[in-house]
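Heads up, one of the protein chains got dropped from this complex, but the rest are sitting where they should.
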Amino acid sequence: MIILGSETDMEVAEKAMSVFDLLGVDYEINIASAHRTPERVKKLVKDSKAKIFIAIAGLSAALPGVIASYTLKPVIGVPVSGKLNIDAVFSILQMPPGVPVGAVGLDNGQNAALFAAEILAIKNKKIDRKLMEYRKRMKDKVIADSKKISSN
Amino acid sequence: MIILGSETDMEVAEKAMSVFDLLGVDYEINIASAHRTPERVKKLVKDSKAKIFIAIAGLSAALPGVIASYTLKPVIGVPVSGKLNIDAVFSILQMPPGVPVGAVGLDNGQNAALFAAEILAIKNKKIDRKLMEYRKRMKDKVIADSKKISSN
Amino acid sequence: MIILGSETDMEVAEKAMSVFDLLGVDYEINIASAHRTPERVKKLVKDSKAKIFIAIAGLSAALPGVIASYTLKPVIGVPVSGKLNIDAVFSILQMPPGVPVGAVGLDNGQNAALFAAEILAIKNKKIDRKLMEYRKRMKDKVIADSKKISSN
Amino acid sequence: MIILGSETDMEVAEKAMSVFDLLGVDYEINIASAHRTPERVKKLVKDSKAKIFIAIAGLSAALPGVIASYTLKPVIGVPVSGKLNIDAVFSILQMPPGVPVGAVGLDNGQNAALFAAEILAIKNKKIDRKLMEYRKRMKDKVIADSKKISSN
Amino acid sequence: MIILGSETDMEVAEKAMSVFDLLGVDYEINIASAHRTPERVKKLVKDSKAKIFIAIAGLSAALPGVIASYTLKPVIGVPVSGKLNIDAVFSILQMPPGVPVGAVGLDNGQNAALFAAEILAIKNKKIDRKLMEYRKRMKDKVIADSKKISSN
Amino acid sequence: MIILGSETDMEVAEKAMSVFDLLGVDYEINIASAHRTPERVKKLVKDSKAKIFIAIAGLSAALPGVIASYTLKPVIGVPVSGKLNIDAVFSILQMPPGVPVGAVGLDNGQNAALFAAEILAIKNKKIDRKLMEYRKRMKDKVIADSKKISSN
Amino acid sequence: MIILGSETDMEVAEKAMSVFDLLGVDYEINIASAHRTPERVKKLVKDSKAKIFIAIAGLSAALPGVIASYTLKPVIGVPVSGKLNIDAVFSILQMPPGVPVGAVGLDNGQNAALFAAEILAIKNKKIDRKLMEYRKRMKDKVIADSKKISSN
Partner (left out) sequence: MIILGSETDMEVAEKAMSVFDLLGVDYEINIASAHRTPERVKKLVKDSKAKIFIAIAGLSAALPGVIASYTLKPVIGVPVSGKLNIDAVFSILQMPPGVPVGAVGLDNGQNAALFAAEILAIKNKKIDRKLMEYRKRMKDKVIADSKKISSN
């Protein structure tokens, strides 16, 4: 389940959704703010059958940590860029010992989805194969790009 | 009500408690972690008759914001120093529009209590008078210190 | 009373003014610079009957602290963004023990007004009710936004 | 598999090992530096049957990213504190789109192990139960600490 | 005139005083806090016949700026180190256009005094000569140190 | 004498020149890079009869410090903004004990000129009077701005 | 050999290429990502006869360090700017003792090429002469720029 702290985080979420679509991973998407709708976050998390949560949030990004406080499923946090950037990064990264969140880079919705897919791929050969193909395409693109610039 | 994210924040809390004792302000103190005991935070806040909350927390300090999500009472946040410092500062400061927290400086439990007392003093002449005395003593100390160093 | 350090901080002030208008909170607005017009800051603060001061300033933002040095009323500081951002944030946040300022996030005029309203609402049921409605609308917006993106 | 960039990261690794011992999770531990022994990192990762990698490193902490470049298994990165701290944090966090690493907080070996355990617990009821007990003990400790300070 | 924001800044002030003693520059020293004793700062500055002000302060170091708001004499600001350091640095450095402060480095009381002496030396040949001797001694020390390490 | 590290710093220099023109302070302006033309910097400084040097530079802004190494006249440093900002700020601010530079804020050419004028005004009544008028106009502008926004 | 972490770093590479063209230094250019194509990086480095490697990369810029892990030739790293900047800077700069990388400034492809040319010039008089001419032109440009602004 992908949870956004605000509608304005949608651009980052779309990167994650594109990756899931490509890898054939099912997902659900919701907006729920740790600060504006705390009960809703709790209900979404507690009622969910999702195996993994991806939380996307900016500013004082409490969302990933609050989700992690309600579940023992893996929570992946994506800091969203703004005027400071380090506010979202450290709010998500510096969880206290005992309640883990796995953080990916600033605005990196793509890696959040890939990391989730890697987790699922431990027990799912189909996703594992798709991930291999995905990484192969990346490598091919690097080589193609390299040829293009060398021949100029 | 003073809420600490962890027992290790006690040193900062004691600065606030000393100020309240001096000003004759009643307070209650509890430990409740936004990440380890989310239900407890909610219950403490929802059941409380406190006029003001002081939340003291370090690292990814979600506590003040989570308290603010459950109440319309003023929430004062105190970032606690650690290896990074800016993690706690920005987690507390950069709340999203709509859910305010008033942040004081790093480890500055004293100012959290004084700020709370100033809020209460709007309608409480006794606390107002005590605050005046407190500030007077500060001024006198500056002048005394100044004399001491000038005469050396 | 809202005090701006400079006319260029008006955009942040307008966020605070909109919230006050919505909540039915009376306010006065002035420009007074701690550095360019120190006497004016003092006179405004000393002569004022305001219950709360909101100080909005950027760069080396001494304004909230200077106001706090002249009054025992609660002072809320709003750092205004610029080339560095952390200059205004830390100038406002890191007050010495004894003279408190409650800081809200960068450019967050909205939260300054909401925080002030929360303080007034302790003793004013009408503002308290307006705050409840305000927060309810925020929650409804989150749910409506969530529905909109889910149905796409 | 836990991989340390250097023997000096052992203190952080021990936090992870304690958690694994407590939760009954099997693990292997090795030292392999992305910069001093690149072939060794590759061989360890390629030959391993591990379901998850935990990489612990400081300074320009390339280790988690280099491991992630050789495997599609989830890689959890732990930045180790030093003179700058932000060097290790951002080296681990800011992976390019396509090759994910899930970062935990500075020196937070404990959360790396818990995050790994949460991943395994998706399909392993025994670890899931142990995690529940672990979190329960944390909650009980918060409540016990709170009673202790309130009664003083 | 040297003004300290607090007695705890004395160590930095002593570096300035040693330099003035060495150069034969007369000075007066006072403690006056911009936040705790604003009237005192104003009175000290307005009543003073000093040609230059050196303001030494930490945290949200408003002191140099507040002094500059009351005088057209040159104000030299010395940020004092603490838990963050950048709070004092940027509070002193980032003055708004129109009210200048000349900042020296963190805890660098020595350079504040030398800078003041350079200003006075424009019209005072005796101080100018003492400054030349001071710099000569520094150069000689570098050469002596260099010989010492080369011969080891 | 105003010295720019590069032609691209001209915009900041123009702010200083406008202030000098307004205050009737004579100045000379040159470009000389500490890194690209070290001999030229030395020659300009050694041959100059200027009472004060203003050095404007960005990136690793060695210019103010290098000028200060060749003269005992006051050197005012102006950091110029770029991709990092803190590179220029700290290169100028953190001079070693013994060789002072007085730093003004980022891009703040105006304050560099005003600070220089304040130094000259110690012995020059005409500049002193012009400075008074300058500050008076600033105050009047604040009051006029305040009236304008209050009446809206 | 110039190696880019990604096609998007091409703009910085072009600055290096222009300098090499000007100085008559032969070079080869390739794209190879430490994270997406680790084998390719290794093969390029191990098979290369290049005397010096220039690695240009952004984000968690492991490329220079990974190249350095495969060769004893000098590796020059160029951090590429992005949303944070300090991620690339510290990933490249903070190499562990034993595996050196020489870092140049943010986006400073020009200096990477000049630094490489200086290394080659130790044994190559032709490049040495071209470097002298290059630096001479820079000096002339500074003087010409200075004349232009002085005469305005």
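Should a chain be cited, it is by its letter among A, B, C, D, E, F and G, assigned in written order, with residues numbered from 1 in that chain.
Following the convention adopted for this analysis, contacts are C-beta pairs under 8 Å (C-beta built on N, C-alpha and C of every residue); 3 or more make two chains touch, one makes a residue touch a chain.
The shown structure was predicted, so the numbers you read here are calculated from the model rather than taken from an experiment.
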Residue list for subunit F contacting the dropped chain reads 5-6, 33-36, 38, 42, 59-60, 62, 65-66, 68-70, 84, 86-88, 90-96, 98-99
Even though one chain is not shown, subunit D touches it at residues 4, 6-7, 10, 13, 28-33, 36-37, 40, 59-60, 83-84
For subunit E, residues touching the missing partner are 81, 85, 105-107, 135, 138-139, 142-143, 145-146, 148-150
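What we mean here is this: only the chains that are shown with their structure count from here on.
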Going from subunit D to subunit E via touching chains takes a minimum number of steps equal to 2
At minimum, the number of touching-chain hops separating subunit C from subunit D is 2
Across the interface between the identical copies subunit A and subunit D, with over half of residue numbers shared counting as same and under half as different, the residues used are same
When contact pairs are matched by residue number, over half of those of B-D recur among E-F, A-C or A-D in A-C
Distance in whole angstrom between the CA centres of subunit B and subunit E is 34
Contacts with two or more other chains occur in subunit F at residues 105-106, 135, 138
